[in-house]
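A single protein chain has been omitted from the complex, and every remaining protein chain is retained in its original position.
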Amino acid sequence: MLEECLGVISFEDIGNEFGVLCRNKPVYMLPFAGRYRLVDFTLSNMINHGLHTIAVFTGSKIRSILNHLGDGKPWDLNRKTRGLSIFPPLFDDVKRRSCDIYQYHTTEEFFVGSKAKYVFIANPNILSKVNLTEVFEYFLDTGADITVVYKKQNNGKDEYINADTLIIDDSGRFVNIGINLGSKPVFNLFMHMILIKKEVFLEIIRAGMETGENIYFKQAVANYKNMYNINSYEFKGHVEYIRGIKSYYNANMNLLNKEIFNELFLEGGTVLTRSEDEPSTFYDTKSRVRNSLIANGCIIEGRVENSILFREVKIGKDAEVKNSILMQGAVIKENAVLINTILEKYVTVEEGINIIGIEGNPYTV
Amino acid sequence: MLEECLGVISFEDIGNEFGVLCRNKPVYMLPFAGRYRLVDFTLSNMINHGLHTIAVFTGSKIRSILNHLGDGKPWDLNRKTRGLSIFPPLFDDVKRRSCDIYQYHTTEEFFVGSKAKYVFIANPNILSKVNLTEVFEYFLDTGADITVVYKKQNNGKDEYINADTLIIDDSGRFVNIGINLGSKPVFNLFMHMILIKKEVFLEIIRAGMETGENIYFKQAVANYKNMYNINSYEFKGHVEYIRGIKSYYNANMNLLNKEIFNELFLEGGTVLTRSEDEPSTFYDTKSRVRNSLIANGCIIEGRVENSILFREVKIGKDAEVKNSILMQGAVIKENAVLINTILEKYVTVEEGINIIGIEGNPYTV
Amino acid sequence: MIKSNNVVAMLLAGGQGSRLKLLTQEIAKPAVCFGGKYRIIDFTLSNATNSGIGNIGILTQYKPFELNAHIGIGECWDFDRITGGLRILPPFMRGTKGDWYTGTANAIYQNIEYIDSLDAKYVLVLSADHIYKMDYRKLLKYHMEKDADVTIATIEVPWREAYKFGILNVDSDNKIVEFDEKPKNPRNNMASMGIYIFNWDILKYYLKKDDKNRRSEHDFGKNVLPMMLNEGNKMYAWVFKGYWKDVGTIRSYWEANMDLLDKNSGLNLYDKDWRIYTRTKHLPPQYIGKNSVVRDSLINEGCTIEGEVNNSVVFSGATVEEGAVVNGSIIFSNAVIKKGTVLNKAIVLENTIVQPNKRICKEYEDDICLIEQGSVSIEQEEALYA
Partner (left out) sequence: MIKSNNVVAMLLAGGQGSRLKLLTQEIAKPAVCFGGKYRIIDFTLSNATNSGIGNIGILTQYKPFELNAHIGIGECWDFDRITGGLRILPPFMRGTKGDWYTGTANAIYQNIEYIDSLDAKYVLVLSADHIYKMDYRKLLKYHMEKDADVTIATIEVPWREAYKFGILNVDSDNKIVEFDEKPKNPRNNMASMGIYIFNWDILKYYLKKDDKNRRSEHDFGKNVLPMMLNEGNKMYAWVFKGYWKDVGTIRSYWEANMDLLDKNSGLNLYDKDWRIYTRTKHLPPQYIGKNSVVRDSLINEGCTIEGEVNNSVVFSGATVEEGAVVNGSIIFSNAVIKKGTVLNKAIVLENTIVQPNKRICKEYEDDICLIEQGSVSIEQEEALYA
């Protein structure tokens, strides 16, 4: 049934919360879990639940996503009539480019031309394994025009400050979207997933453009809430909302928790990504690896603890790596020490160098 | 041997010479010859001569080329390690985006990372079947650092005003690039094809960026001409240089000349494009088609003369089409008349309507 | 994947098609050209694609080079997938012995492992010999609604021709009560189209049982389906409405091509929602000359028509020179009809050059003449007859 649904991957620009990590790429292209990009999770979840036509609104930093998605082959999206559509912004309207309503408007032809009856919109910066088949059944069973997905969180005082809150009434009907300012621990995190009838989607886009009142689709939904039957679906699984370096670091480290790891990787379908054909990882005689996730293609001669190693990382003899994330191709030479640090792609830490970040506030190199 | 060469497709922005035809797409995406886009010719020629790694610098109107090239499958460019790279401009530098040196500079990694030793740059707005294998052999045999391709034209007074002129000495050595102002009939049209050693290419890019003196690669070549061995290759075949509506119209109409048609399509390798799987064209009992090129998928019940019909055009009973170009899906209803006109995609001319342009200056609808 | 497509299509494409004579001398019947740009198998393959079938196995055995080259990796029908997609399934060896496919059922029997590996729930058996457009989803839906073990697609044929077909006798609910293979006195005109949908577990059981029966020819129509009916399985007939033609003889092949020129034949190639896909040849548009006449004809890419073409189907890259006249004919790819030659009801094979100023085949004659492949000039007025 989800074959009748268009998948839309679209994000809100959350600025420069990531420093050097996002200088040349959008947040959804951040490497994650040793071999993935954030966007792989949303894309794979859509595919695993039978969505065959997927549109990616890239935002202005296009090159990295073009390179990653490429021909769509790893996701079997290199199809003739369906498959992957990539929509970069129109350059002529740089001012309005970050506003999703405008992006949808300029690609109206794509939506109108498709035979699909429904549209499912998701934000690739939020990782989860929401059972989209279940959401879709709920949407159909309740006869909703729009179903939004949320997760009840109980750490709203410490985390998720400024994240979108879904306000619903007792029957689960949509009331509004607010912002969590941390006043209460328990709140409903709006997961930026919207399932909507295509005709309603198009009506809202047109109304949004015509009135000029809305620049974000979620705003428009809230504004027109009385015109449509909007309900909500509660997701009970694990959610990672990547909003800055800290949440990015924590989301990676959370994978060392077996339950979270299993939920994200082993349940509810495979996460697909581009393979780089590395061989297995080699552990040398003197390697000591503990409680770590290690991607393929690494050569480990030193000590690694509580860390995530991406592909092709090399750890030299007697080197020590702790509580760190090492991106693809990072090299730690002999006797170097790396603690509480995020190391960028292909960075080399020379012999004997120590890099030590503060616990809970990782240093980024 | 051309396997050791990177193909680069890059163009100069020639503004709004095309009116509505190029509102949403770059010039190289103009439909041509019933089923092609201009860019197909340059791309296919590169592939037919063994270039396996091709970079397309898209310019700012990206969506149409992304949609056309897609996964690169029709050109067998959906390869793992080589194949197609698409480089849209960086949005952050809108001002400098039309300058090719800057574009090459921002993708230096791509050039440096490739194992290729040579770079071949071509402009997709210039159609020809230059034998690249021969150009490459000439380049190697003469030990050149750079070889540029030109065509001796003898209609410089009437056509090709403002086109680039290649100035060479008697031995064919590069002297400069000028502009044809129409003072002499015979001039050397610079075909915007440059074959260059990769190391020299990178040197020129870097020098161009560092000194800030050059924004176009061809300027830089001229400025540094004394540092390198630059020679020229004369092409003797047919050239179409699409610079405006008139040259676009003429280039299409020239295909009704069998010699030109054969040279562009039947000699020197197949022109590849995306197939749209139309059935054959059906000629009804009362159709009268004369001296015309007809793409597949058309249904013709009326009269067609000296015209180019793209895919899926419908010509109704007793309709008359003459000296016209009808793009994909155009519909001419019963008794309508269309003369000296370029009809855009999916435009319908209603029953009995007459649209008549001026000879030699086609009307665009 | 959480949701896998649980229908596996098995396309029988091993037929030699010897009644098509010259047309199948070098190639398997499913690879024979049809309709200006297609091959016969394209119709079934495109039906599968358009019906959303994700897995299709193609059973080949007879001269498969051209068929394999045509199918390639299946990208033309969008079957070049990493999971599922199209697989060509020729016979193979187990241990030291190997078996050729000895019948339609045996071909499926030998590929039980393939179907099992795809976790199939339903198996759709297709043949590559027919020209038709069918949404197999409708057949599957009917099969599921009836909770059937087997559902057979049927079509009403004219009563006078019913004796040529496998006829299904059904009750008021379309439940099959009897098979009547080429009956002398048909009691029904509902003919089997050779398209079956089975519950895989049940089919597997009967394939294994049939394989043990030494007297069986291992054919669906003759052996497996009657056995299943005898043993009380729920078998239904689903009635297909639309164009359907078996192109098993030169005459029916010619007729089916001519049907494409008739707007009322029921076979519309121009429907964008049900494209017939084929391997593209990357040819430029067709050129129609200054003095040419083209009427009631299908002309394909790459053709050059400078003469006269009436009621004909002309394949890619063919040339009809000035003064040549082609009537009621089928001209295959890259054939050349030289100046002044007149053809009537001819089938001109690929790459044939028909010499100038000949009159080939009599006018108003009912025979269809085949003009041989190779650049040989044809001197005699008639070639082989069907």
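All chains are identified by letter, namely A, B and C, in their written order; residue positions are counted from 1 within each chain.
We adopt the following convention: a contact is a pair of C-beta atoms (placed from the backbone, for glycine too) under 8 Å apart; a residue touches a chain by one contact, two chains touch by 3 or more.
Quantities reported herein were computed from a predicted structural model and do not represent experimental measurements.
**Student:** Just one of A:C5, A:A33 or A:I146 touches the chain that is missing; which is it?
**Tutor:** Among A:C5, A:A33 or A:I146, only A:A33 touches the chain that is not shown.
**Student:** Which one, A:P185, A:P279 or A:G352, makes contact with the chain that was left out?
**Tutor:** Counting the whole complex, the residue in contact with the absent chain is A:P279.
**Student:** One chain isn't shown here. Among A:L189, A:I204 or A:V289, which residue touches it?
**Tutor:** A:V289
**Student:** Determine which one of C:P30, C:G54 or C:G74 touches the chain that has been left out.
**Tutor:** Among C:P30, C:G54 or C:G74, only C:G74 touches the chain that is not shown.
**Student:** Contact with the hidden chain only, please: which chain C residues?
**Tutor:** Its contact residues with the unshown chain are 14, 16, 60-65, 68-69, 72-75, 80-82, 85, 87-88, 90-96, 98, 100, 113-114, 117.
**Student:** If the missing chain were put back, which residues of chain B would it touch?
**Tutor:** 3, 47-50, 73-74, 76, 78-81, 133, 268-270
**Student:** Name every residue on chain A in touch with the hidden partner chain.
**Tutor:** 33-35, 73-74, 256, 258, 261, 264-266, 270-273, 275, 277-297, 299, 304, 308-309
The definition used in the following text is that only the chains that are shown with their structure count from here on.
**Student:** Of all the other chains, whose mean CA position lies farthest from chain A?
**Tutor:** The chain lying farthest from chain A is C.
**Student:** Just by CA atoms, which chain is the most central one?
**Tutor:** B
**Student:** Any chance you could list the residues of chain C touching two or more other chains?
**Tutor:** In chain C, the residues touching two or more other chains are 277.
**Student:** In chain B, which residues are in touch with two or more of the other chains?
**Tutor:** Answer for chain B, listing residues that touch two or more other chains: 73.
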